[in-house]
Every structure is written in C-alpha cells, then in structure tokens.
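Heads up, one of the protein chains got dropped from this complex, but the rest are sitting where they should.
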C-alpha cells in the first residue's frame, strides 16, 4: 500500500524539481509517474532527440528516494509527426477527421502510427530499461478517452475485411453468420464489406458488433506492440496501463492479458455528472461522488490482472472537465484513498502534484496550487500517510487481497453491453447502468463483490449474479451448471442469453444457451416506455415496479417454478434447482428486496446499510465509509466491542472507520 | 376482404416452404407478398441471374391456393451495384453520402439507378407477368422511408434547374415568382440556381417549397417508370405501392395516380411514440396505439385510388424500431384487422409470417416466432378468419365501400404541410398534427370521414373542413363556393389561404383566395409560445384555450359575423353564409365543442363517444372499437335492439362490436 503522484517536470523550471521531490517524499509519496505526455519535449523535431531533461528528472526523483512509473508518450504525437503522416488521425462516424490540437489524435489501426509508436517506445525503453528507480512502465494513457476507439479511417476500413476473413474464413460463412440475406446485404468478396457507418437507417447489428470487436482488437494489438517493444528493450519491471471509469468501448479483459497490473483513474466527482442517477442523487452526492462509483471500478479492475491493481490517478480536488465541477467535501480525498486500499489497491497515486496554470486542465486541482503552495487536499494526504503507517502495523501492506474471494461474483461482459447499445429496444436501456444498479443493490446490503468475466470459472462462489449477460454460449452454460452443481446459487437477469455470439436469436429462443439452466423460455418482450411500470410484490413483501424491460415468459415451455408474479400475473422471478431468473429491470429498491431473499437462500448474511454508507473487508480488517454529507451510525450488529483502528460507530460526513474483525 | 401476409422464402430453407404455404392457407390467408428485398439473391453478381428459387417459391405458394403480390426489389440495391455506381447514393443536407449498409440507399433523381431499376423490373416483369397466381405487383417498398425523399446528390442538383425551367420558362418569371430580389438572390440563368441547402441562415422559402415539389416529382417519375416497365413487360394485374404512416414528404396523390391500389403499412404501436401526443396519452395507449392513427391513414389512403386500398403490412406483435417497443394488448391484432375492413380495406396483410432471428428486424414479431412456432397473434388471426366468414354472410366482401360517401370531408394538402414546416412561425406548429387533431375531434363525435385533396370536388358533402389549407388559389375558392352554394357547410381553419402557390402572401392578405368566401381579413398573426394560451368560451359554453397560433382579424375588412370571441375580445370564430372561419389552433376539447355546433348547423348527428371508442360504418354494418385498456359501454342511443353480429354494448379492452343498422 503505497502513495503515488503524477508529475510533469517539463511544466516547471528545473530549479524547482529537487524541492518537489523532497516535498513528495516527506508527504509519504513513494511512487511518481512521469513522461506520458512529453513527446514534443523528447523529440521536438523528427529524429531530434532531447532526453537529457528527462534523465535529470529521473535522477532528481531517484535521489529523493522515489520510485518512478515511466509513461510512454504516445497519447500526444507532436505536430511534426501529424504533418508528416496525417493519415494517423482517426475519422469519426460522419467521415470527419479527428484533428490535431488536443490529445489522442491517432487511430489504433494506423500502421504508420504503430511504427512511430514502436520507435519512440523503443527509444525510451532502451534508455531507461535498466534504471533501478523505475519500478514500472505505463503504456500510453487512458486508451479510448474522448471516444477514440471507434474510428473509420482508411486504415480501419481496410483492416476490417481482413479481420473478418480471419474470423469467418469464407464469405459464405460470413453471410450465414450475419443473416446478410436480409435487405440484400450479402457479399461475394470480403473486400465488399464496408464499415457499418453512414448508412441510410440502422446498420446491420451483427456487422456493428463485429466492428466493435475489431476496434477492440486494434487496441489489444496496439497495447501488445508497446508491451513487446518494452520487453524487447530490456524492461523487466511491471507494465501497467491506466484504464478509465464508466468506459466500456473495448474489452478490457482482452487488453489486460498483456499487462502485469491494471490501474484506473478515479474521478468520483466528474463522473457523478455522467452517471445515470436521478437529479436528487446527484445533488446529494455532489461533493462526494456516488458511493459505488469508485468501489465498482476497484472491483472491476481487480478482476483484470489476477488481483494486481492500482489507482493511477486519484482526484485530489475539483476537476475541470465535468459540466459542473464541484469542490470535494473536506475529507473525501482521504476517504477515496482508504477505500481504494480497502478494495485491494497496491498504489494510490494522485493526479497531479501541482495544478498547471495553463492549458486545458488549468482548473484541475493538484496537491499543490498553481503557485506551488499546498492545496486543500494536502492535510488529507498527510493524514492518510500517517494512517497507512498504523494500518501497516496491522499487517496490511502487501498483495494479500488477491488471494481472497468475495461471497458474490457479478458477471460483467463488454460484448453484452455493446449488444444492448446496438439494439436497445427500449428507451434508456443502458446495460452498464443496469450492472451498476445490481452492484449498488448488493453493496447496500453490506456485501463484498468480485466482478468476473464470462470466461471465468465461478465455482466456489456461494452467490453468482448475471445482471444482463446478453450473449451466451454453451460453454458459459456449462460453467454455470458446474458452479450450480457445486453449490453456487445463481441469479440470471432479464435479456440474458437472448443472443448468440453472432448476434442472432438462439434457436431455442431466449435465454438461449442458459434456457435449460434457468428452466424458462421467453415468448416476447415488452419494452416499457417511461411511465409504464408494471407493479410487483416480492416474496418478502416489498412492492415496487419494473422499468424499461420485461420478458414475457412462454408458460408452456417454462419448467421453473414461478416464485413471484407481477400484479398482472406475468412471471417476475422463477426458480429451478438453485437458479433464479428475473424477468425485468426492477427499481433498485425492488431489486434489493429480491436479492435479499436470494442471499438468504444462499446462506449469505446481509446488512441493510444507512444511505451513503459502504463496507469493505480486507484481510481481517473492516472498513466503513460515509459518502453522505451528513453523519451516519453503523448498524448495531456491525459494531465491534473493540478493535477500532480508526473512527468509531459514528461516521462524520466523509468519515472512515476501520476495525479488526473479531 | 381478404387476409394476407408478407413472406421471405429466401430467409428459410426450401424444405420449409410447403409447410409454411399450407399453414398460411389454413389460417385463412389468401394473399402473400414476396420478393421486395431479394435483389442480392436474384442477381448476386452483375448480370448473374438466379431466378430459379423464386420460381419455385411462386409454385409452392400457388399450389397451396395462395395468390401472390410480387414486389420489385429496388429498395435494396446489392453491393456490386453500389460499387459499380456509387453515384446512385443519396446525399444529405450536410453533403454526406447516405451510404450502403441498410436499405433505400439510392437517390430518386439518379439516371443510373433509374436505368438499373428498369432493368431488374423488366426482368422480373417478363418472367412473371403472365403467371396466374400473381394477383398484383408492388413497386419498390415504402418510398421515402428513413428520410430519403430530400436528396442533394449531384443528379438532384443538376435536375432541379431543369425542373425549374419547365415550371417557370424564364429566369425573369422565376425571380418574380420567388421575390428573389430579397437579399440579392436573383439569378440570370437557371444554371445559377442551387439546391436550398447549407445556407448561412434559412434559405429562401419559395425555393425550398419548389425543391420539395421537385423531390416529390422525382418519386412520381421513379414510380411511373416502374409501372410503365411492368406494363411494357405484359403485366395486366393491379399495381400497388405500400405507403407509410405519418409520412408527408412527397405528394401521395401525385404518386397514386399511376397506381391501381393504394396500400399502407400499419404500425399503431411504433408510431404512437412518434406522434405528438401528451405523455399521459402515450402511456394510456401504449399497447393499443392511438385510436385515430389507423383510421386516419385508412381514410387518407382510401382517397388515393378511387377507394381501392389495402393494408399491406399489419403489425402482429411488438416491432423493433420505436424508441420503446411495447407488446400489443391481447386482442389488438384482431381489432386492427377489423378496423381496416370497416374503413374499406380489400386486403389486410400481416408483416411478417415468421420473425427473423437475424438482422435489423430480429425483434420484429411475426405470426410465427423465430423457431417457427405460433406467436401471440396466431389465435387472433384464426379468430379474424372465422369472423370474416360470418361477415361475408352479411354481404360484406367486395369493393362496395368505394361508392359510399362519409358525411364529412376533411381536406388534406401535402404542399400546405410543407409550407408550415418551411416557416413554422410558432414553436411546435406541425400542420400534420393539426389535421390529426381535427380528425380526432370529429371521430370522437362518432363521425365517418372522407379525406379529400384540394383538387377534389367536395359538392355533395354536407360538411367540409379545411384544418390548415395554407396554399389556396382561385380554383379552390371556386370549388368551395360551388359546394357552399350546393348546401355544404364549410369550416376553414387558421392560416388557410395565407400563401399563394408561389409562397407569397396574397395581394388581398390572408386568407387570400378564400377571403371572399370566409368574409374575413387577417391583420396580423400572434405566434403563441408554450404557456401563452388565450382563453375562449364557445357558443355552447365550453371554455378552453388557443395554442401556438392566433390570426388577429382586421375588423375593418371583416364582413363575416363574429360568432365567438376570445376573452380579450379578439375574434375566435366567424360565420358568413354557411362558411365559418376559426382563427386559432384550439385545444382538442375546445375544437370539438366548436365542431359539435358546426355539425348541428349542418344537420349532422353527432355522438360523444367514451374515451378510446371509435365507430365506423360500412354498408349497413356498424363497427365499434375499444382502444382503451379498460372496458367501455356504447352510449345508449347507439345500441340496437338486435342485429348484433359480434360483441355487444360492452366492449372489453381491445373489444370489437359489430351490428346491423336498423
């Protein structure tokens, strides 16, 4: 458990560097990320290399006792490169070039840019591979930020047919898999296939899904190129990438397979505005962020690299990029830091050391203000430093979290989210939002969660939930059956199994491959417009409503027992041999009522937490966090007789309590 | 009165075709439409013709006793054709090509595409013209779907000046008719005229109106080319096209002049979301559709081909293309079917036989589910089959409806709708919505309606309404005067006559050519923003409000008697010699109160129907339909002593009652 910071020596006079390094160390910081936007300083003209300043910066930091994460600078190709190779730029869905002038102005498919990236990465790798102060490398920065995954550049349009040929082998197989006969979209050569963009009306959904897979694979290839280049250059330390929040445009599991550590950039306030929460929720959590935003991503990215993960960028004050940028409630920077460690982070690194007085992020706070004086997060940083020392005394300092398992596995699948975006069928059907809603319902019950990929073995989890596993195949069904047979209780959400991997309705109708397991067949779907909310009373007496989506079951083909029915008689929840099927998107409270009952059947203890309070266990410690802007009290059942390390039963706004489990 | 279905043999294995054909016949289906999206199967490569499978499909259907509607496949040109002739693609108002990858990817103006269309239509015509099972041909599919009427392709830009030269003869006449001197838009050669698109601020309205006429005429020419090619190929049976709901982008009266039968595609649920109804209305009718959606279009398209019309595509379950796609209330498929026949349909054909498990419409229900088992509409289909047999016994089986006339004529003019789109002048002034509002107000009074073109003779109708006949000329005024003199009562709505056909304010000010007839002159217009609603009390005591638009009359030039005034003293309704002028867009209930009184003066009996109930007479039968999701009772005055053929005074949700008139 270490503290880190993101630092841009190129933004400040060299004379200041030693003081910055000393101040960092004294504040408890041990890890410094540098370099990731510095290409124009490293190579101001093509081939004119200027690494000396970076050499010096590395030395200054190293001498101060700091370890370095070296970023490759490929997120910001300099102007001379763009002028020499304008074809590296991505192209949007309107055919417009996404131009130079900010960052991420490149297309992942571009062969020229891959060559240029390999060149600069190799130069950096060769120069710094063996430097003892460098503890890790970061590839690029925030792949996909600013909607840069989907590109329709010439390179991407040329690459897609090749990718398809790899996948399908023959045009006959392609036409068959897609059902291209519909609307006469059959082709007689791969070269006839076009990117699914700019069509008169909606493009063919199977082609869109494949285009998204193709674009995701381009990121995988691009990242792998950087990783391999670093390895070829002699880099032996960990390689990491910093992923983002609420971002599903590529398959992060696929990219992460080439990394040693997954990290992510945690901006709870900025992302609150982007979330799908009601206005009242956004107002309530304006200065704190949603209580499950950070936790969800901690759990998601912990799933990527066998449990090894960091927070690479932690918001230390107001950011600049949300529509309205709030100042955090005092204490939140401390809370966010502890929460990351509670979920298993190895490093929490703040973004950034000192606020820049210029450019796009001049309103983005740092640990220091633009004039170099301490900013509002500074005292919280020092408090975290001191508290970490106390936790260390409790034995919490390594990677022990990777070996622990939460009681609940929540399945998360990028392709299923894409499928719902491609054909939402009902207004506001956002599958990511639905997953977050299940996550929140379970977390409000005090549960720790492991997020799992559909390719993971889930045997051993007492409770497995699939909020919206749209795409299912027999292999998944077999793994789930095995888990069920080994004692897992499974809850499958509406729309699951409704598509084959080829984006077709399965022969056996929804839930397709999962149908035998669940014992249900979906007859048809009722897309619920806003205001259309069928009522339901759960088995434990909660009355609530469905929203947006309801599967109507074919009773003649449903072998499962109907546990709960909607007021109009349609099935809401079925059960068959430890597997439940929930037919609708439910209001969060109603979903929670269903899950309480399912947990009871799975013999998992739950505790309804006060609004804004979350728990998380790590090792034998329990952490409690209060996201509410008001004091909260921990439920009596949770309060230990002793063992308090920090805080107590009462949680102040932004309060943190930590205690040893009895 | 026959039942039909849309069928895609190319989507299914040949082995299945005979069973499908048998099942259709047994379910009472006699008409099968095929072929209209099959170009890539008929001609997978340029010139490589593969008609054998279609030959076989025709034979299989014919052998089962089914009649065939053969569709020309021009709505989906295959990829090889687009690659060879990319100039066939339409271009949108931003200059972007509307690309291949869905359907309708062609510009009506394209000479190359006309040549290609003629070629494939001729090939089909020559092959099947004399086949005895083919009862009709459908040209293309849903002209204009996905906003494809207005195109700014090179061909369209080149064609517009030629069209203008035909219309105006000289640039002097053009400049004069347009008032092009304004903002120095005068030209000295037709070739200088540009399509009215991409301008710095709004383009010249008269040019826009002409561009819309030009684009409408391109559809007329394109359809005529198909019709003539079929006739040249020896086709002697009826030729039909399937028009759409809520679609006014071309003048359907003009296109229909070349057809034998007008048909339309009826999707009451999908279009509910697109309509301008309040949220509460949309929620109430979520699973039924608006009670006047189908009726309005039945009456509109009955006006096209001397009373001959079909429903070519009837929604049989949830569709896929609305923002939220509801499952119909049980019974609605039956209701919609009977309602079409009540309004005079010759054929009601369901879309589609079997739900496709792939492609864009995989969530569009069919009569069968994707696995071939019966879908939810199946029992309703069988019920309709049986009920039609009973109605046939009542003598209702042919084309007798074309000779009947409703008591009310409602004038509908595409160019007037365009004029309001071009210069709305007040927020949300949607002339189509206004026409629908008048239609609804009259239908809630139990009245049957004939929709008429402004070129029609309306003498003989006791009651004629012009909700918003913006464009008027002396010939129209003369026809209306003749009707008035022959006893018709006429109600003219606000904004009528406010423009000449050249999109100018008439010399005599609004209502222009209709001014003498109405006896009013409009001084100026008050565009009513949302929330600005002048109050009015009707002659029969209803108090309500104006919305969006109010003509303020020039009292010094108004010779008509002011029957009703707004609370602020401005005239609301005037009358002169059997002609009334309504100065404002009124709330629907208020409009209904005005029309009740007008009907009384026209000696037409009205009955205020319960919410959601509609009536329609055909021959000596009366049909009642309940669109409400709750039971309704027919008003006592309507209930016959006997003569019930189906149902009774009480109408269940989605209920239908039919009785013989005394």
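Brief remarks on what is shown
We call the chains A and B, going by the order they appear; numbering starts again at 1 in every chain.
Criterion: a contact is a pair of C-beta atoms (placed from the backbone, for glycine too) under 8 Å apart; a residue touches a chain by one contact, two chains touch by 3 or more.
As the structure is a prediction and not an experimental result, all values here were calculated from the model.
Only one of B:147, B:456 or B:523 touches the absent chain when the whole complex is considered: B:523. Only one residue in the set B:205, B:467 or B:655 touches the chain that does not appear here, and it is B:205.
Residue in contact with the omitted chain (choice from A:65, A:111 or A:357): A:357.
Residues 94-95, 178-188, 192, 194, 196-207, 423, 425-427, 502-509, 523-532, 548, 552 are the ones on chain B that touch the missing chain. Remark: the residues of chain A touching the chain excluded from display are 10-11, 37-41, 44-45, 73, 76-80, 83, 90, 94, 96-105, 145-146, 148, 273, 279-280, 282-283, 286, 317-318, 320, 322-327, 355-363, 365, 369-371, 375-376.
The rule we apply is simple: only the chains that are shown with their structure count from here on.
Taking CA atoms, the transformation carrying chain A onto chain B includes a rotation by 120°, reported to the nearest 5.
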